[in-house]
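Here is the structure we will look at.
Every protein chain but one is kept in place in this view of the complex.
Letters A and B name the chains as they come in the text, with residue numbers starting at 1 for each one.
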Amino acid sequence: MTTAAIKKTSHSWRVADIVVAALIAVAGGVIFWAWSQGANLISTPVNAVYPPLTGLYAGGWMIPAVLGMLIIRKPGAALFCEGVAATGELLMGSQYGTTVLISGVLQGLGAELVFAAFAYKKFNLPTSLLAGAGAGLFCGLNDSFAPWGWNIAYAAGDKLAYIVFCAISGAVIAGALSWIAARGLARTGVLSSFASRKAATEPVFS
Amino acid sequence: MRDALTLAGNRAVLTRANPLAKFAAVFLITLVLALSIDWMSASVALACELLVFPLAGLTFSLLWQRGWPLILAAAVGGWSTSILSPDSGRILLDVGIWSVSEGSLQLGLGFLLRGLAIALPAVLLMSCTDPTDLADALAQKARLPHRFVLGTLAALRLVGLMAEEWQTIGMARRARGVGSRGNPWQRMRATLGQSFGLLVQAIRRATRLAVTMEARGFGGASRTWARVSTFSVLDVWVVLGGVLIAAGAVAAALWAGTWNMVWLEGT
């Protein structure tokens, strides 16, 4: 492990960065669309029992934000990927209507702020978990307090529960899974022309 | 999946409107509906939206095919609001953590209708908007950076391909002994592996696509546009229509006395 790997500070986006980021978001949409087919079976009864528990699988929506940033490593990657993912969802028909764009941008922002706080220099496991939690937090806040939020009419305690579940889900599903995926991808060699090409050999915590 | 993103054969009048105008109209309706949870504004907007559907080339059978998951989702949203919103009025149902009162049921019903009235215009918007036209409008009229807009458009074209590849990878993995059937844990693990396979292919494809685009001179600061994104009189009508539906919904709710601002609710 050389220290040079984390010194990459080139902040301009190349064409390859843009297209790969967009396609990660699009592929994320396809994966989640496929997953939700099965998840509907679980989510409907969960929703009928205690709706805030649905926050626990909200993290799936935020994978593009964290994964995109872990691979591209350019400012704005989390925001861009999540925005594109939301656009893709809108194109496929979203139950949230055009407000899905706002949720997408806010979730992306939650992750983006965490990476920005580390000056876009840390892409390790703790940062990923925090970024996922950040995206989840913003998702929970948006759903609970924005006028278009689905949980706007919930009682305060239920809102709080939902937000906490969202943040946990964001950290575990979007944060941890994305980090594992990025390392796996780096091992396959497909990231050889990206800033993250050495992700597999970088230390986990520093 | 592939058909979902093309407008093949759709000659309806709204396909000729500028995507930005359509988006503005839909967004305005969405915002106004979001401000209040009441059955009146939602049903008025919903009724108007259904009237506009033929203009977008949509038929009701097509709407049912595409829209039933949205209806299901709206119903679930209405249910969860009914049991979780603070109770008011007579209690109709009280089982453990579930309680439904007259007030919360009304809120839940309003929520269901509102959910539909917000989701449907997006279906309408997308069924009469070609992604290429949308990208042209975003880059030429809204002045978003063209590298990002066109890069995303090129990636979106691969959605159908990705969906097919997802299915192929699923079969290919079954042929290796990875079952996609079984208990939820096994299924989840299988899905994760399949997702990883898809991501590898997505990144390979995207990298090659980026090379193709760069080799065709893409990435420079300026470019010309073979297709011009324009505004026309039709777009004025589209925006005006959006304003009318939004205003009609608010007026009806105020007249009926059901207008119910979200932030005032429950306090």
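Points worth noting:
By definition in this document, a contact is a pair of C-beta atoms (placed from the backbone, for glycine too) under 8 Å apart; a residue touches a chain by one contact, two chains touch by 3 or more.
The working rule: contacts and distances are computed from a predicted model.
Missing chain, UniProt protein name: "ABC transporter ATP-binding protein", from among "ABC transporter ATP-binding protein", "RsbT co-antagonist protein RsbR", "ATP synthase epsilon chain" or "FtsX-like permease family protein".
Those residues of chain B that touch the chain absent from the view are 2, 5-6, 8, 64-65, 68, 131-132, 153-154, 157-158, 160-161, 164-165, 167-169, 171-179, 181, 193, 197, 200-201, 205, 208-209, 211-220, 222-228.
Interface with the hidden chain, as seen from chain A, comprises residues 2, 4-5, 7-10, 12, 14-16, 184, 187-190, 192-195, 197-198.
By our rule, only the chains that are shown with their structure count from here on.
Across the interface of their complex, chain A is touched by residues 4-5, 23, 26-27, 30-31, 34-35, 37, 66-67, 69-70, 73-74, 76-77, 79-81, 83-86, 97, 107, 111, 115, 118-123, 125-126, 131, 147-148, 151-152, 154-156, 158-159, 162-163, 166, 184, 187, 191-192, 195-196, 198-200, 202-207, 209-211, 213-214, 218-219, 262-263, 265-266 of chain B.
Those residues of chain A that touch chain B in the shared complex are 13-16, 18-20, 22-27, 29-31, 34-35, 38, 42, 44, 47-48, 50-52, 71, 80, 84, 87-88, 90-100, 146-148, 150-155, 158, 177, 181, 184-185, 188, 190-191, 193.
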